[in-house]
Each structure stands twice: as structure tokens, then as C-alpha cells.
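Only one protein chain is missing from this complex, and each of the others stays in its spot.
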Amino acid sequence: MDFIENIEWSVLMTNAGIIILKLLGIIIAFLIVKAIGNKVIRKMFNRLQERENISNGRALTLHSLTLNIFSYVLIFIFIVMIFQVFNYNVSALIAGAGVVGLAIGFGAQGLVSDVVTGFFLLLEKQIDVEDYVTVAGFDGIVEQVGLRTTQIRGFDGTLHYVPNREITNVSNHSRGNMRALVDIGISYDDDIDKAISVLQDVCDKLSTEDENIVEGPNVLGVQALGSSDVVIRVLAKTKNMEQWAVERNLRKAIKEAFDANEIEIPYPHQVNVEKK
Amino acid sequence: MDFIENIEWSVLMTNAGIIILKLLGIIIAFLIVKAIGNKVIRKMFNRLQERENISNGRALTLHSLTLNIFSYVLIFIFIVMIFQVFNYNVSALIAGAGVVGLAIGFGAQGLVSDVVTGFFLLLEKQIDVEDYVTVAGFDGIVEQVGLRTTQIRGFDGTLHYVPNREITNVSNHSRGNMRALVDIGISYDDDIDKAISVLQDVCDKLSTEDENIVEGPNVLGVQALGSSDVVIRVLAKTKNMEQWAVERNLRKAIKEAFDANEIEIPYPHQVNVEKK
Amino acid sequence: MDFIENIEWSVLMTNAGIIILKLLGIIIAFLIVKAIGNKVIRKMFNRLQERENISNGRALTLHSLTLNIFSYVLIFIFIVMIFQVFNYNVSALIAGAGVVGLAIGFGAQGLVSDVVTGFFLLLEKQIDVEDYVTVAGFDGIVEQVGLRTTQIRGFDGTLHYVPNREITNVSNHSRGNMRALVDIGISYDDDIDKAISVLQDVCDKLSTEDENIVEGPNVLGVQALGSSDVVIRVLAKTKNMEQWAVERNLRKAIKEAFDANEIEIPYPHQVNVEKK
Amino acid sequence: MDFIENIEWSVLMTNAGIIILKLLGIIIAFLIVKAIGNKVIRKMFNRLQERENISNGRALTLHSLTLNIFSYVLIFIFIVMIFQVFNYNVSALIAGAGVVGLAIGFGAQGLVSDVVTGFFLLLEKQIDVEDYVTVAGFDGIVEQVGLRTTQIRGFDGTLHYVPNREITNVSNHSRGNMRALVDIGISYDDDIDKAISVLQDVCDKLSTEDENIVEGPNVLGVQALGSSDVVIRVLAKTKNMEQWAVERNLRKAIKEAFDANEIEIPYPHQVNVEKK
Amino acid sequence: MDFIENIEWSVLMTNAGIIILKLLGIIIAFLIVKAIGNKVIRKMFNRLQERENISNGRALTLHSLTLNIFSYVLIFIFIVMIFQVFNYNVSALIAGAGVVGLAIGFGAQGLVSDVVTGFFLLLEKQIDVEDYVTVAGFDGIVEQVGLRTTQIRGFDGTLHYVPNREITNVSNHSRGNMRALVDIGISYDDDIDKAISVLQDVCDKLSTEDENIVEGPNVLGVQALGSSDVVIRVLAKTKNMEQWAVERNLRKAIKEAFDANEIEIPYPHQVNVEKK
Amino acid sequence: MDFIENIEWSVLMTNAGIIILKLLGIIIAFLIVKAIGNKVIRKMFNRLQERENISNGRALTLHSLTLNIFSYVLIFIFIVMIFQVFNYNVSALIAGAGVVGLAIGFGAQGLVSDVVTGFFLLLEKQIDVEDYVTVAGFDGIVEQVGLRTTQIRGFDGTLHYVPNREITNVSNHSRGNMRALVDIGISYDDDIDKAISVLQDVCDKLSTEDENIVEGPNVLGVQALGSSDVVIRVLAKTKNMEQWAVERNLRKAIKEAFDANEIEIPYPHQVNVEKK
Partner (left out) sequence: MDFIENIEWSVLMTNAGIIILKLLGIIIAFLIVKAIGNKVIRKMFNRLQERENISNGRALTLHSLTLNIFSYVLIFIFIVMIFQVFNYNVSALIAGAGVVGLAIGFGAQGLVSDVVTGFFLLLEKQIDVEDYVTVAGFDGIVEQVGLRTTQIRGFDGTLHYVPNREITNVSNHSRGNMRALVDIGISYDDDIDKAISVLQDVCDKLSTEDENIVEGPNVLGVQALGSSDVVIRVLAKTKNMEQWAVERNLRKAIKEAFDANEIEIPYPHQVNVEKK
């Protein structure tokens, strides 16, 4: 066993001592950083909850998510450091594994994108369950805001699963009063002033009857001189999600008032010229 | 053979000893990590199955897939480590082979993208065989959800093979009740109230007769003042996939009720003015 | 010749010995890996052929392709390793040649993309020669599925060369029965029930006469209340590629039955109002 | 305890001395750079505020934002330097963690993009709260300009959350006078000169009555020879946001003036040729 | 000259010897690789020419192109190796010159893309001079297939220069027989069977007269029930580029046969309802 | 204080000497390069101003911008070099900070893109304040050309802020004479030659009266045989920005000349066939 004697045991020993010291240092640093990090995150969320007026459930979701991500990152760094102590260059191992790494990196990127967007959707309260929104080309009621996907129930009953990374611009239709708008055409032969006064009467009556109307309705004036009719615009502000009902009521009331006052809603017109 | 004597055998020996020790360490680490990893994955899937209410078959598919991926990654790392012990920098070899690596990386990236998306499609139950879905612009019944491709049978009989990476937004039409919507135009000369009451009678009768109707149908009111007709909207909620049959029944019943009550569904109108 | 004596021959000798040993090791490793790889690939394809029911010709094509790729990769690695033994960092050479490498890499990437997609097209049997498919916006009969390009013969006689990488979603119209669908408009004055019973008679007769019809045809009901006609939908399932002939027969039979029963297929209608 | 004696304590000591000196140097440098940086930023903003005429609130927001970013970057560099002193290559650690780093990098990139764009939106005063703007395809009144998102209230009541990075071109409709434009068609049988003089009379009257009109309105001339009418264009410059009201008033006045002067706004014409 | 004596001449000498040996090795390797490579390329093209039936001119073009590329790559590697011998890290020099290199790399990438695509266009015979093709949105006759650009003469006389990299899908209209298709509408009052028999007579006559017709023409049946006409489809297969002439002849013959048999090609119909 | 004695003071001293020498060298090089660079830039701009005929203000803007960029780059390099002397690898620090660097890099890239494009917009005089241009889909008068954004005032009063990087193609409508084009339809029953001679008379008269017309107007001939009219085209060249006024005058003059000569501008025609 000449070979074993050749090994320089003393060097090995010294190295082993250094390694053990390093390991101890890393573990202690790890524990300290984790404790401090957790405390910082807890305080941050307490302050955030007070300041931004976030509901308890939402704050808890965000808090536990942040803690999870923090501990995963810490464990990852911890493992890499330990490997480096043993002189296995793990990060090079992963980075160097170009083929696999690149592919996985892109995959993971999608996930991270989803989670980051989901985080801000929750934090900035852009979207809430039960909201009527338009995101990524889909229109409907939000059923669930997850970290990876948001579920939107279309008005025809379809359930749309939208990955959060697809959500850039959010159009939220449940943030305040909505507008009810009716464009109504009258004949070129009718008197505009008379039509407007009839319309305003209808508006005033509806305004007192319908409690869903917040403001108006009011007659704005001549919106267009169409090919067969003079278009007059009526505008109102309604409670949220009541805009369609108000518009339907407005249309019915206007039609009936026009019938009573003999104002015509004209069909398309055409002048026929006989060829000489 | 002076040359062989020149070789420093003792250094070689020491190196060999270190290499053997390293190899042993790697193999042991490999076995331990594999055992622990398998256990962790098994437990994770057990908990997941309980919590998320996943069917047994689906859970098994996901479990074996996860185990496969885990062991492939482990073997890859194992091989690279062993090469590194012999001082062949394999990862540099692969990464450095820029031309080939880049090309293969992009190819493999597509595969990984497919598998990752497929994994989440299965895990989050966004898509099930027999579902009627719209994904990547294709409309149809899901025939198979694979890890690389999803097969969708279009209503015209075409079989669409969609790589999973092409599936971002999923519109699933088989997740709950659907809407039946019929817009019906009446003449400007007809009485709106009478038309609405006739329509509501039709709706009430159908509602009791047709067990596919879950809610309604109800008359919403005047949806639009068209160029030749007053459009009234009727809405119902039906059992899944029965929306078209309900709509067809509604249309037939409305047409017959209007004929009986002499309410006109008007043709397009045009006012002819004779040129003076 | 003082200079030659200055060279440290002993160091050179030792190095030469190590190099020769390394070369031998690489060659042996190369031979072993190649033999094992070939065996593994052969077994894999045997099992694949049994399980997936792939035709012999197709299996041979895929087998030889896989063997080729495997041996090219092996030879590439082999050459790089030998160069490294002589301390020429070949991979750095290639990777470092950034300008040329980047350009070629992108070029080669396209080729690899083509081959990878071609491989899966063949393996997953998404496309077969003689199939009627829609890929990359082209419609037609597949003439050839190559590793780089797929040739599709359009119905107007044009031959489309589609690089495989352009093929993502595959719509294969030759995978099972197809649908024949005829929408037919009847007059608002006609009786819907009578029209439906006439249509169903036509369908039943055709169903017994035409052996290309697999299921139906059946009358679904009132599909729409059009501006001038009540649209009724008829649906059938036919043998593959016979859907157009069945639709043509259906249309002719319906037209003749309607003529016989005096049911009108209406022209567009317009109500003319005289200007008072 | 032979092993502890083997450790070369003197080398360790020397290293420790160097490390302590380096740490001191870094901390001092850190403090100096921070103090200088803060001073420079303060002066820069003072000068900027004077020169660019920025409101106090806006300047404070930008100032504190710049200070925050500066101190984060400094702390980041500080930490990395300290780690390097202890020979842990932190930057390599982060960079090498290719998979995670790449993914997070892309996520963070989005955030940075948002903040950078937000910074310039505020600095260059392209957007102000209460402005009527068109950005990223959304039309409406700006409700809030944040560092990450801008909130725009659409005219129909919808609240659009637009991430700042989506804002490239900004169309601000609240920067000066707006244009009111009315195109009016007269009959081919009417005299153009007479129509223009009637129109100009209307314009002149309105110009004196309506204080929202800044310039004009003026009759430009024959804008087009349409299929049934000669189109004449009227143009005015109005106070901001009053363009629609002015256009409505113009249309009503023109219609009434034409009625009074018997100038016809023609319906679409068609020449009917009887088939011989 | 104390300084010159200080230089370790012996070390310099040894290095010089090693460098000269290395240079010799590189030059010899270069010559061998070049000779072998040329031979391999020549053989490859001989075999390719036999197997793929490529014309002599085309084979020569491809051969000399391949030889050129091969020798450029070899010379590039040769130069880099020689620089490395003198310890100037040329590849790092080029790669490190990030700014310039990146920019040039992208430029060169376009060129390489052009050449690679051009190579395959020539090799796979997707395009030939005088072919009628559709590539990159341009329609016309190929005038020249170069390595960088392809020239296509549009039917209106325009000469389109298309960089080869823009050519992905190639639609070649000069690869076999083409289809002539005529859709003809008959009146709803005409007898379908009679019309079809008249059409088939026309087709049979033309089929014997016109030698450009390869197959058919045949009457397929009722293609559609239009709003004013019953559409019948006629199909033929013609010699390449003769499809338009055949279609023109078909249309003229059908029109004349219909006139002779009093079958109407109907104008658009409209039912006029008088307002009660 | 055994520890301090252990430090190898002599080595430290030597290093310190080298460092000081290096620092001196760097500072001297810095000063020389700066002086030379400034001189070169000044001369370059002097020559440029003479040759390209650039206005003084514009030249000053470009000059000071170039000097600023040059000195920033120099200072950056200077700092990095000094850090390298102290063995802190600053560039690695920045580059290695992959996450932050990548994100900032992309942000800064946008700024640089803006500035580079702005530089060329100014230098090549593609855009001037007061020009009427179409860039990035926006139409209007240029109000300001900045280094980061260009401000364009739309004709409706909107102010568009366009980041320079969005400006690729510039369509400048203020670079020379413009075209006035009027297409006029006459009846199929009118004599083409008579109509053309009447039109040419109108053109000749206008040409002498209107000093905004540079060339023409001339009658080109029969531009199209429309469905109801024979379209004749009239073309003129006008002073810049006067094209619309000239077109309006042309239309009015033509209409009046046609009325005087009894040439009809026809309404859409339709042949009515009575159903037998």
C-alpha cells in the first residue's frame, strides 16, 4: 500500500479543516439571513396592509407567497455555496448545460412571468373576483385570480383560462358608474327643436323613476347628419352594470314618446330618378 | 525505456486515489439524492391528489412523468460530474459547441415548452377529453391531451394536431351552463308591450316544457332600434351543449306565436322618394 | 546547437506519454459508446414499432435517421476531445469565431428545426402521403413528407413546398368521417313544420340510397331568422372526402322536393314605402 | 489535535489583515460615494426645477424616486464587493444561476421598463391627470400616472390599467385648441355659391355667439363630388374639449339655415333604367 | 547592456522551438484536411448528381460554391490557429469586440441566410428559371435564381428582387397539370337536370376539341343555392399554364349553349313588398 | 502583534509602486485622449457645417451632444481602468450583476435608440419644425424635434409625442411641389371628347388665375369605365400645402362648367328587369 502513503495527508487535513469552518459559516449566515428576511417581509406586509387598505385574505396570500419565494431562493443559494465549498462548480454545471438549461430557462421564464404579473394583479387590485373585465381579448366576469392563470367566465357561459403573462392591459368595467348612450335618428322633415324637447321630457321622467340612473339622461344635440336621418344623442350615467337595462328602458320610452308625438324614426331613404 | 521512468508515478498515484475517492462520493451522493427525490415526489403527489381532487389515472400520468424528468436530470448531472473528475470539461464541450448546441437548444426548447404546457393543462384540468374547447384558433371536441400535442376534432370532422406550446389561452365551453340568446326584430308599427308579452308567454311555456333549460328564458327589452325593425332580446340559461337546440326551439316557437298574434318580423325597409 | 539541449526533453516525454494514454482512452470510450448507443437505438425502435404500430418503411426511415444523427454527434465530440488533448481549444475556436459562428448557427438552426419537426410528423403520424391537410395556410393533398420540406399539391394543381419548421398546427382532413352541412332558407310565409317534414323525407330517402352517408342526414331545426328567409339546417356524416358530393346531392334533392311541394326558397325581400 | 497545528496560522492572519483593510476601504468609499451622489442629485433637481418649470409635487416625486434607485444600486454594489472580499463570487453565483436568473431577469426587465417610461412620462409632462389622451389603443381621461401603471377612465366608464411599458406613442388631446369639422352634402341641383354664402352666414353668426369658438368657422369649399351630393367642408378652431359641442351646434344651425333657404341635404340617389 | 543579459535566453529558445514545431504541424494538418475535404466534396457531388438527376450546370454551380465556402472556413481556422500559437487570442479579439462584432454578425447572418436558402432552392429544385411561382407574396415568372436574391417578373412587367431569406414557402404553379374551374349560376325556375345535361354536352365537345385539356371537363353538381341562382360547378384538368385559356373557352361555350337552350343566367333578384 | 509582522511588507510596497505608476499612466493617457478627441470632433463639425450647409443652431446642438457623449464614454472607461488597477473587476461586477444589468441594459437601449435616431433626423434634415409629415402612423405638423421625442401636432389639434425610435420611415409632405388630383365621372351617354374639351378649358382658365398652380392642370383621359359613369382624371402640380385648395377650386369650377355645358355627373344607375 505504497500508494496510500504517497497521499499528502497533512494537506488533506488542512483543507478539511477549512472546509468545515466554511460550512459552519455558511450555515450560520443562512440562518441569520433567513430570520432577518422573514422579519423584514412580515413588517413590510403589515405596513402595506395598513397603508393600502388590502383585505385580510389577500394580504395573507401575498405574504405566504413572498415567504415561499424568499425561502426557495435562499435554499438555492445555500446549495450552490455548499457545492462551491467542495469545489464542484454547480452554477457552471447548470449554466454550462446549455442545451437543457436554455430550454428549461425559457419554460421557467413563462412561469415566473405568470407569477410576477399575478402578484401585481393582486397587489394593485386591478382585478377582483366578480369584476366584469376585458383582458387579453376576453370579455366576462372574473371567477378566480390565481398565481398562474386567471379564470374568466364569458357571458355565453364559456370559461376562459388566461395565463397571467397574457394579461397586459386590464380594462375593468366594475370601477364606478357607467355610461348609457342612445343615438336616435329623426326624419329630415321633423323639427329638431321639437324632437329635442320631447326627448328631454322622456329623459326627465325616466331620471326620476329609475333609481339606477346616477346622472342625466340629457340630450346632447345633433350628433350627425346621416344619409336618411338626423341623429340625436342622449347620454346618462348609471350605476355599475345597470347601463344596459337603462339603455333598454330609454329606447322603449323614446320610441313610445315619438309615436305619441308623431315624430318619425325614418327608414333608409332613396331618391329614384327615372332615366329620361 | 527511459521515458517511462521519467513519469512521476507517485503524483499519478495520489491523483488516482483522489479520483477514486471523488467517484465514490459522487455515486453515494447520487443514490441518496435519488432516493430522497423520489420520496419527496411521491409525497407531493399524494398530498396534491388529496387536495386538488385529481382522478387516479391523471395523477399516475403526472407522477410517472415527474419521476422520469427527475431521473433524466439526475443522470445528466451525474455524467457531467464524472467527466469533470477526469478533467474533461463536458459542459464546456457541449456549451462550446456553439453551432450545434444553439441549433439543438432551440429545437429542444420547443419540446420542453410543449411538455411544460402539457403538464399544466393536465394538472390544472383546463382541458379534458370530450370537452368542447377553443384553443389556438381551433374549435372542436378534445380527442386526446398528450404531452407534446393535443388532438382536437373539429365539427366538420377534421382532426387538428395542436402542439401544446401553441396553447396559451384556453376557452373551455364545457364548464357549466351555457347561454341561449335570440334577437328578434318586430315592426316599428307594432306595439312593443304587446310583442314583449307574447314573447314572455312563449318563454314561460318553453321553460316548463324543455328540461334542458336551467334558467329563463326571459325577455330583456329593446336591444336596438334598427334601420327597419325594433330588436327585442330573449335570454336563457341551458344545460351544457344544449344551447343550440334551445335556441332553435325558441326561434321556432317565437315565429309561430308571432304568426298567431299577427306580429310582423319585418323585411328590410326602404323609403322611395320620387325625384321631382 | 545549444538551443536544442536547453529543451527539457524529460518533461516533453512525460507529456507525450500522457497524451498517448489519453488518446487511447478516448478511442476506446468512443468505440464502446458507439456500440452501446447503436444497440440502444435499435432496441428502442423495435419496441416503438411494436407499441405504436408504425409501418416498416417508416420505422426504417426513422431508424437510419436516428443512427446518422447519433454518429455525427459522436464524431463531433470525438474530434473536439482529440483536439483538446493537443491543447487546441477547438470549441473555443468555433464559439469564439463569433461572427461566422453566429451566422452559421442561425442557418443551421433552421435546418435542425426542419428535421426535428419532420421527425415528429413522421413519428406521430400526423401527416401521411395522400392525406388531405391544411398546414401553414396551404390546403391540399400531401405528395411527400421529407425531413426538410413537405410537398403539398393544392387543388388548383400548384405544388407547395413547405419547410417543416413552418408546420405547427396540422389540420388533417383525412382522419375519419366528415360532416355534410346544408343551410336552406324557406319563406316567412311557409309553414315551418311542413318544410321540416319535407326535408326529413328527402334526408331519409338519400340516407338509404347513398352509401357514402354514414349517419343522418337529419333536420336540426330553425338555425336563424334571416332578413328574408327562415334558415333550416340539415346535417349528415359521410365517408371521408365524400362530404362535398353528399352536400351536392342533398342540395339538388332538396331543391327538387321543394319545387314538388311548392315550398319557396325566397329571393332577398325589401319593403318599399312611398314617401308621403 | 495534530490537524489544527497543520493549519498555517500565519498565512491566515495575513489574509485576515488584508481583508479587514479592504473592508474598511470599501465602507469609506461607500459613504463618500453616497454623500457625493445625494448632493449631485439634489443639485441636479434644483436646476431642473428652475429650468423646466416643473411643479413642486412632481419634482419631489422624481427626486425621491431618483434617490431610492441610487441607494438601491449602491447597496447592491456594496454587498457584491464585500462578498468578493471573502472570495465568494456572488455575481458569478447570480449570473451562473442561469435558469433562475434568466427568468427573473426578464420579469424584472418588465418592471424596469415600466419605471423608466413612467419616469419620462412625468419628466417630459407628456401626460397629466385630467388630460384626455389616447395611449396603447385606449381613449379616455387620465386618472393616475403611477410608476408602474397609468390609469385611464374610458368615456363609457371603464377603468383601463395600462402598464407604462405599453405606452410608446402618446396622443394628448388636451394640449391647445381643437378642431371642429363638419362635412355637409348639398344637392347637385343646388347652386354651390348660394349654399356657400348661406353656410358662411351661419358660421359668422355662430362665431359671434359661441365663446368656445377660437377661430372661424369658415367654409373651405367643395371637398368632394359624392355619388349623390356635393360635399362642402366647414372648419373651426375651438377651446379644448369643446369641439364636440361646437360641431353639434354647427350641424343644427346649418340644418335650420338650409331649411329656411330651401337648400336640400339630399338622400342617396339612384337612376332606374327600365329594361327594354 | 545589463538588461539584455537579464533576459532568459534559454527559455526564449525553448519557446521558439516549440512554436516552430507547432507551426509546421498546423501547416501540414491544413494541407491534409484541405486535400481530403476537396476529394470528399467532389465525390459527394458526383454521387448526388447521379442520384438526384441534377443538370450539369446546376451541379457545377453548387460544387464550386461548396468548395469556396469550405476553403474560406479552412483559411479562417488556419489564421486563428497561427495567431494562437503566438499567444494572440484572435478569437477573443473578434468576439470581445462586442459592439462591432454583434453588428457585423447580424449583417453577415442575413447574407448567410440568403446563401443557405439559395443553396437548398437550387439543390431541391423547388424553383427553376421560367417557372410560374408565388413566393414571399409575389406572383410571377422566375427570371433568375441567385445565391443572394431571386428575381421574379410579375405579370404586370414589374421585376421583383426577393432576398432568398424571405423565401420560406414556395408555391410552384409549373409542376404538373392545372385545374380549370367554372362556377355557373342558373335560374331557380330552370330545371337542374336539363342544365346539367346541357353543360355536360358542352364539356364533352370541348374535351375533344381542345388538346390543352387533360381530363374532363365534368359537371360536379349543385355547388350552392345562392340568393338569386343555383350554382353549378364544372371542373377540368389542363396542361400547365393553359388553365386560363381553357376557363375562358369554357365560359364562352357555356354562355352560347345556354342561350341556344334558353337557360337563363340570372341577374340578382329582389322581391319588392308594397307597404300596406 | 505577531500578525502585523507576518504581512509581507516588501511585496506590498512593490505593488504600491506599480499601482502608482499605472495610475499616473492612466491619467496622462486620459488627458491626452480627451484633448485630441475634442479637437477632432470640433474639426469634424466645422467641415460638416461647411459641406452639408447645416444651420448654425443645429450644428451647435449636434456638436455639444457629440462632446457630451464622448466625455461620458471617456469617464466611464477611466473609472473602469482605475478600478482594475486596484484589482476590483468592475466590469465583471456590472456585467455579472446579470439580473439588474440585463434589465437596465434594455431600458438604456431604448434611450440610446431614441438619441441615435434623433441624431440622424437632425443631421440628415429629414424633419424640420413646421414640416407636414407622416411618421409612425401619425399625420401632422412637426412642433419640436428633440433627442428623445418628436412632437407632432395633428390636424385635429391633438399633440402626438412620438419617441424617436418609433420613427423609421419618414414621409415628409413639405419637400417640394404637391399634386392636385380630381377624378370626375361623366354619363355613358355623354360624348367623351366634348367633356374632355370642356374640362381642358376649365383647367386652362384656372391655370392662369390661380398662382398656386405650378404645372397644369391637364386632362389625362379615361381613367376607368365605372359601373355608372366614365371616369376622367385631371392632374395639376401646386405649391406646397396648396394642393387641397387647388383641388377644391378645380371641383367647383368643373361642376359649374358641366352645368353650363349640360354634361351630367351621373348618380348610380340600376337596370330594373321585371320578372316575367
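When the chains are written out, they are named A, B, C, D, E and F in that same order, and each has its own residue count from 1.
The rule is short, and it goes like this: a contact is a pair of C-beta atoms (placed from the backbone, for glycine too) under 8 Å apart; a residue touches a chain by one contact, two chains touch by 3 or more.
Since the structure is predicted, the reported quantities are computational estimates derived from the model, not experimental observations.
Only one residue in the set E:Asn68, E:Ser197 or E:Asn272 touches the chain that does not appear here, and it is E:Asn272. Only one residue from F:Asn46, F:Gln144 or F:Ser171 touches the chain missing from this view: F:Ser171. The omitted chain makes contact with chain F at the following residues, 10, 13-14, 16-18, 73, 76-77, 80-81, 84, 91-92, 94-95, 101, 104-106, 108-109, 111-113, 116, 120, 124, 126, 134, 168-173, 175-179, 181, 188, 192, 220-225, 227-228, 230, 237, 240, 243, 269-275. By the touch definition given at the top, chain E reaches the unshown chain through residues 2-4, 6-8, 88, 92-93, 95-100, 102-104, 106-107, 110-111, 136-138, 148-149, 153-163, 166, 184, 228, 244-245, 248-249, 251-252, 254-256, 265-274.
Please note the rule applied: only the chains that are shown with their structure count from here on.
For the pair chain B and chain D, chains touching both partners: A. Annotation, chain B versus chain E: rotation angle of 105 degrees from the Cα superposition, expressed as a multiple of 5. Separating the CA-averaged centres of chain A and chain B is a span of 20 Å.
Here the spacing of chain B and chain F, counted between their Cα centres, is 45 Å.
The mean-CA centres of chain A and chain C are about 36 angstrom from one another, to the nearest whole unit. Shown for chain B are the residues that touch two or more other chains, namely 92, 95, 104, 106, 111, 228, 267, 269-275.
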